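Remarks on the structure that follows.
All protein chains but one are shown in place.
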Amino acid sequence: MSEVDLIPVLSQEEVAEIEAEISHLPDRPSAAIDALMIVQKHRGWVSDESLSAIAHLLGMSTAELDGVATFYNLIYRQPVGRHVISVCDSVSCYVMGADGLAKDLEAKLGISFGETTADERFTLLPIVCLGACDKAPTMQIDEDLIENVSAERLDDIFEKYK
Amino acid sequence: MATFTVDGKQYEAASGTNLLQAILSQSLDLPYFCWHPAMGSVGACRQCAVIQYQDAEDERGRLTMACMTDVQDGMIVSVEAAHAKDFRASVIEWLMENHPHDCPVCEEGGECHLQDMTVMTGHSVRRYRDKKRTWENQDLGPFIGHEMNRCITCYRCVRFYQDYAGGKDLGAFGSKSHMFFGRVEDGVLESEFAGNLVEVCPTGVFTDKPFSQHYTRKWDLQSAASVCPGCSVGCNTFASERYGVLKRLHNRYHNDLNKYFICDRGRFGSHFVNSQQRVRHAAVKANDGVFEYGDINTALNRAAEILKREDVVGIGSPRASVEANHALRQLVGDENFCRGLSDSERIVTDQACSILMKGGFRVPTVTEVESADVVFVIGEDISNTAPRIALAIRQATRNVSYEMAKTANIPLWQDAGVRGHAQHHRNSLYIASSNATRLDEIAEMTFNALSDGIAQISSQIASQISGASHENEFVKSVAEALLAAERPLLVTGTSSRDPNVLNASAAIAWALRTNGKDPSLLIVGSEANTFNAVVTCEGVTLGNALSRMADGANAVILENDLYRRAPAALVDSALAGTGDVIALDVVENDTLPNADVVLPAASYAEQTGTFVNYETRAQRFYQVFQPQDDVLPAWRWLSQIASLSGRTDASWTTVDEVTQSALAALPGIDATLEELAPTKDFRVEGEHRIARQTHRYSGRTAMTADVSVHEPKAPEDEETPYSYSMEGQNPGDQTGSAIPYSWSPGWNSNQSLFKFQEEVNGDLLGQSGGKRLFDVPSEPDAEVDKEFDFSVMQDTRDTTDGLLPFSVHDVFGSDELSAKSWPIAKRAKGPYVLVHPSDASALHASAGSGIRSHALVGSFEVVLDNRVQAGSIGIAVGLNGRVEIPEQSIELVIDPDFKPRQLGDERVIAKS
Partner (left out) sequence: MSLLDTKPLTGRVEEVGGPVFLADYEAGGGYVAAKKAITQMTPAEVIEEVKDSNLRGRGGAGFPTGTKWGFVPPGPSPDGGVKYLVCNGDEMEPGTFKDRWLISNNPHSLIEGMLIGAYAIGATKAYVFLRGEYFEPKAKLEEAIDEAKAAGYLGKGLFNTEFELDFRIHSSGGRYICGEETALLNALEGKRAQPRNKPPFPPASGAWGRPTIVNNVETYCNVPSIIEKGADWFRDLGLTEDAGTKIYGVSGRVNNPGLWELPIGTTIREIIEEHAGGMQDGYQLRGLLPGGASTDFLVEEHFDLAMDYGTIQAAGSRMGTGTMILMDDSICPVDMSRNLQHFFAQESCGFCTPCREGLPWIESLLLDIEEGRGQPGDLEVLDQNAQYIGAPGNTFCLHATGAIEPLQSALKYFREDFERHITEGRCPYRTNGSA
């Protein structure tokens, strides 16, 4: 039956990276999460269009792939800012005052959790324990783990992320 | 066998089932949600908790999910233990946190499994005080309503839609307490089995949209056991009426046939019964050519007068009942009777009958299809012509997963475990077809050709099986797989109209049998009663009947639009030359205006009758409600005409008499009326009629107050074991084939079915429906093959100019009656053709362009199909009201003004 060729939606680089993952797996759909993460790495998030293209590439239905995409915390189905701040809200950080830090962050950025600043610089999200509990409170900006965070340090920390 | 104890009483169960199924099989009550008898257990809802004790001394026991526990010999469990009951009430309490209290406006109210289970567990006081979660619903097309707020996350919808039926566009999204079941975006659910969601969903998330439009509570429906008129499978249904309108169709379990699921043509195709195009009044054409309506006696007398004439041909119909065809045949005599099949269909159908009756091949039930280990589908797009068989083939390809599970000690009811362990392993399915089919995705190999090519390759496969050696990979693979199979199954059908395809299929079956195999051969026919052919005489051909008409013969046309059976020119000249024509039909068609007497025939829902399905199983459908206006069952019209013309040999008073007469008419058939289904004399527990209306039926309403304030007396039923009232009984010493609806105390939903089964997934209590008219001989007659000509003729049609047409069947729209059902009309595509991309580009057409030809009526949307052989073109039949396609190659041109049909646009085939 007729089919729109969706692959051009993805860049050659993305397709190559996804194919490389597939080559190590028993079947194409097994690369679903890897493929979503690869595309997200390149684009910041996974749009409906990207999703259909990935599904096509993996030989699975969009519904099935979106079922996977919507299950995982780290796959964004909505656009995010240039930098994603993920603030640990789990128990060790909580004990060390993470709730207060969260409020400070919201005030400082002028947004609530789940939102993106108007200049699209930051998206603020909660995250589960980052596995650095001895340096609580913690947060992660993009790929950087930031330990012993305090309201006073925020300006310095943000400096690096334009 | 395992003996197990539930609350102090001992029971027996087959080993290898789960405890929930074993408990339900004893007709005991135990709430559940995520388990489904056809889909096994996944353990998601935690509703089916019971206490399991280690031994007789153990007093505390352990809470366990019955559906996830193997029933074992000596097992001691309690359903009634306080802890189990409390836990089950808690599960309901959790499910109810977010469930809206909208039962009064919910279409599921009164037959809601969640409602039943809530009452059963006794949860009644709300303690959760947070807000309920809410969702936006989706428009899922004309069939299925969506109300996500009611979802209790049992996962049955996705498990049915994706895992069982292979649907791609419905999924489970999200996680935690934010689970959404639906599509990625609004849009028509693609699967032709989507309608089953209505019954699979235990609450009101997925609802029957057409039913919702003119909604009636289940308890206010008047119902009877029926049989789907949509195709030759003959799925069993519950048909339900109120206010003279056929409201809806539900699946009616038949252990050999449809089990728990039917297709959407069946479920939503029945609204033709309520169509504005129904023929409702007797009419006689006056001399001025204008019909005069309303006087039945005039019409009958006129008809009787026509019948007395010398030369009367009777044209029957594969969509009319056995009884109607029989009555017509009796009336006009064998030498004047035509079965009403087109000439090409007649040849192919006769060949099918001959193979069925003389071939001695095993003809599989739908359930047996599910157990095949290698399947070869030959020249039939089964998903479109007999969808329920395609669903069964899908299940057949899973048998290897059960074998693998057995080796790995995974219980077979453990659905996710069995699937996960098997991964992509499937039984081999091979498909030879002229276009892409929806089963291709699970096929091992496919082969593309027109029907002659399919016949060729199949006869090569037959000779390969018998020892020849061919080069072709497809031939070698299929032959090898079939020979290695334990339960090989060949599936073919009449839709290609090519008897060679059947011959070649039979040749394969024959070759397998000669090689010590016991193959099954399934031949689907085109219509609900196509295989009535096995009970009727040969009769004259339609060509012959038409030419006699053209020469002035009079005619009786029974439920048949001649324009769907023969080229328009032939029909035109027959109708121009004919004497007087009596036509009986259900819905208006192109033939009727040419009749002199029009008699309104009852639909299947308004009469009791019999259809013969693909297995030659004769099945009874019962009158659901009495027809209104002048409408009568066709056999009764014919019977009355016979009386008036002094013909006692062709007049009967009850349908049972006609059926009996039909069964007696051909030698070699040894079925009695009693074997088909309960007769009019049947009584539940020896004394009660079966009530068509529930005991909660709101009988005394203002339903007819606009006519009279007096409550009309319920009509007497002289023909069936049912009553037209609440009087009588439904559950009890019941015979399965006549349950009018599924209900049992505490079980208002269709999940009550287990109360009517010998055991879960077993036969219905008492008699299961229908009787095969021919049984497979246990010892095949070695001489039989000599009677068959398995040779295959080459297609010699000229292909130099244009494309060779072949017919394409669409589950929505190709069938005459269901196409007149408004939901189907909304769902159906506009007229389309399947074209190979290379041919399309040669025509400068692309997907969605319109093309036309002088040989075709109207324009067609181009649909690209890689599996269509270049040089040929698949024409979807029926969607433009025509079914006959040109024989020779046709030339096509682009239609620049073409606009593809939009969804929900009903203009093409029917009015609401």
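Letters A and B mark the chains in the order given here, with residues in each chain numbered from 1 onward.
The rule is simple: a contact is a pair of C-beta atoms (placed from the backbone, for glycine too) under 8 Å apart; a residue touches a chain by one contact, two chains touch by 3 or more.
The structure displayed is predicted, hence computed values, not measured ones.
Across the entire complex, contacts from the unshown chain go to A, B.
Of B:T5, B:Q72 or B:S90, it is B:S90 that touches the chain left out of the display. Across the entire complex, the residue among B:G16, B:G74, B:G420 or B:P593 in touch with the chain not shown is B:G420.
Residue B:M179 is the one among B:A66, B:A81, B:L140 or B:M179 that touches the chain not shown. Contact residues of chain A toward the unshown chain are 24-26, 29-34, 36-37, 67-68, 71-75, 86, 89-92, 94-96, 127-136, 140, 143-145. For chain B, the list of residues touching the undisplayed chain reads 42-47, 49, 62-65, 68, 86-87, 90-91, 94-95, 97-98, 127-130, 152-153, 155, 172, 174-179, 404, 408-411, 414, 416-417, 420-423.
Please note the rule applied: only the chains that are shown with their structure count from here on.
Separating the CA-averaged centres of chain A and chain B is a span of 48 Å. By the touch rule above, chain A contacts chain B in their complex via residues 1-2, 26-27, 48, 51, 61-64, 66-67, 70-71.
For chain B in complex with chain A, the residues that touch the partner chain are 162, 168-175, 180, 183-185, 423-424, 436, 847-848, 863-865.
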